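Complex shown without one protein chain; remaining protein chains in place.
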Amino acid sequence: MKAPAFAYAKPRSLAEALELLERHGEGARILAGGQSLVPTLNMRLSSPELLVDINGLDELRGIALSGGTLRIGALTTHSQVERSAEVRKHLPLLAEAVPHIAHVAIRNRGTIGGSLSLADPAAEYPACALALSAVMTLKGKAGERKVKAEQFFKALFETELKPGEVLTAVEFPVRQAADRSHFQELTRRHGDYAIVGLAAHRNAEGLRLAYFGAGATPVLARQAAAKRTLEEAKAALEKDLEPPADLYHSAATKMHLAKVLLERAWNAISK
Amino acid sequence: MERDLEITLTVNGSEVTRRVAARVHLVDFLREELGLTGSHVGCEHGVCGACTVRVDGDIVRGCLMLAVQANGRKVETIEGLTDSRELAALQKAFYERNALQCGFCTPGMLMAAQDLVRKGGKASREEIRAHISGNYCRCTGYQAIVDAIEKVMNER
Partner (left out) sequence: MRAELPLHAPGTQLDRGYIGQSTPRANAQRLLQGRGAYVDDLRFPRLAHVAFLRSPYAHARIKKLDFAKAAKQKGVIAVFDGPTVAEYCTPWVAVLSHLKGIKSPPQHAIAVGRACWQGEAVAAVVAESRTQAEDAAQLIEAQWEELPVVTDMEAALRGDVVIHEDLKDNVCFSRSLDTGGVDDAFAKADVVVEETYHFGRHTGVCLEGRSILADYNAAEHSLTVYHSTQAPHMMQDIFARHLNIPEANVRVICKDVGGSFGIKVHVYPDEMATAAISVILRRPVKFAADRLESFLSDIHAREHRVKVRLAARKTGEILAFDLDDLTAIGPYSVYPRTSGIEGNQVVNLTGGPYKHQQYRAKMNVVFTNKNVTCQYRAVGHPIAVALTEAIVDRAAQELKMDPAEFRRKNLIPDDAYPYTFPSGLKFEKLSHHAALDLLLKKMEYPALRAEQSRLRKDGIYRGIGLAAMIEVTNPSPAFYGVGGARISAQDGATLRLEPSGMVTVMCSVTEQGQGTEGIFAQIAASAVGVTVDKVKVITGDTGITPYGGGTWASRGAGIGGEAVLLAGRALRANILDLAARILSLDKGELDILNNEVVNRLTLESKLPLSEVGRVGYFRPDTLPMDFQSELTVTRHYTPRQYGFTFTNGIQASYVELDPDTGMVKLLKHWCVEDAGTIINPLLVDEQIRGGVVQGIGAALFEECVYGPDGQLLNGNMADYLVPMAGEMPDIFCFHLETPTKQSQLGAKGVGEAGTAGAPGAVMNAINDALAPLGARVTAMPFTPERILSALKKV
């Protein structure tokens, strides 16, 4: 399966990148890690005119602690997140999630910005961003704006990113001493996309239950999170989630598995 | 903004300059352009691991990286790591344990295994299995591969 022909540019500045994206509109695609884009090209599922390789933009790299926020640049690879002592210390939920992403060779190239921008409903990062109340930084020619995770994921593979905008960084509030988190995903094999997954985080403001593989986007199970008993929460989950069937699992099975994860997260976080 | 670009990269220690179409992925470039046929193509969607090579010291899927993205980078393949003898201990262990049959997954498997081995320390069989869980082998059923890697890690 050989990719169709496309042109390639590697801008040396974000301004240059934004210029290219504006000029080529729908015909341009951003190339970051390429771990999701390149397979679609090889399989001829997409046929862009131009790939804009943003890997030269060092300003999109780096993990930095600033006040109560950990800022992760969009081009930070999954491996870099995995190795980061700051992530381990300040965002244990993220540290727990990263080893589940595919395999080492993929994590060495895949980026957090790429994963959040693609918003695959079965991916780990979008749910973590939702659970941790992350804030995305979007930059376009018109300027920079910040979007909360809750507003960022809109529909299947659709985010708040407008044409011509690039996700440049994501900021997470760092953990407080009393915070509890629990990450679990159900897969048939190590590294697979989740059948259903749950990124759960409790802080002073309350419990956030972010499901993935349970809808067109990551989904916050708000009603379940507001309940005081596990049984009530499981019942409420049926109002929070409407998981679609996938190739191997019926919608009923996905719902059932979501409840199993809820129970496990609930028990873990309650300790 | 071109469809073909000139790239210069280091491959197995030698500098190489070529003109390549943007759409060519790294493992096809290595195989077709440079004759380094030791890295294999198994799926072209990043799942099977047969194309695993090293770029700037990190293992990557050669089918998911465009050759043009390797411009300015250091690429190492099974041929290079054999010549440098970096893989010698693993190759010996695989040979003695028969941790390969048809050999098609083997270069990628060795690259993945070496990535674990050179981290140092020991690893449990579960950890070894997890580390190679992205490399498909149809012939061996994996146990012999785990045995061979375990031996190399434990005998250091």
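Think of it as A and B in the order they're written, each chain with its own count starting at 1.
Convention: a residue touches a chain if its C-beta (ideal position, glycine included) is under 8 Å from a C-beta of that chain, and two chains touch if they have at least 3 such contacts.
Since this is a predicted model, take the numbers as computed values, not measurements.
Undergrad: Identify the residue among B:Thr10, B:Asn71 or B:Gln101 that touches the chain left out of the display.
TA: Missing-chain contact among the listed residues: B:Gln101.
Undergrad: For chain A, enumerate the residues touching the unshown chain of the complex.
TA: 1-2, 4-5, 43-44, 186, 188-193, 195, 247-250, 252-253, 256-257, 260
Undergrad: Contact with the hidden chain only, please: which chain B residues?
TA: Looking at chain B, the ones touching the missing chain are residues 23-24, 31, 35-45, 47-48, 50, 77-79, 82, 87, 91, 94-98, 100-107, 110, 125, 128-130, 132-146.
FYI, only the chains that are shown with their structure count from here on.
Undergrad: Report the inter-chain centroid distance for chain A and chain B in whole angstrom, where each centroid is the mean of the CA atoms.
TA: Taking the average C-alpha coordinate of chain A and of chain B, the gap between them is 28 Å.
Undergrad: Chain A touches which residues of chain B in the complex?
TA: Those in contact with chain A are residues 1-3, 5, 21-23, 25, 28, 44-46, 49, 52, 58-61, 63-66, 68-69, 112, 115, 129-131, 133-134.
Undergrad: Inside the complex, what are the residues of chain A that reach chain B?
TA: 1-10, 20, 31, 34-35, 38-39, 41-43, 50-51, 53, 55, 79, 102-106, 108-109, 189-191
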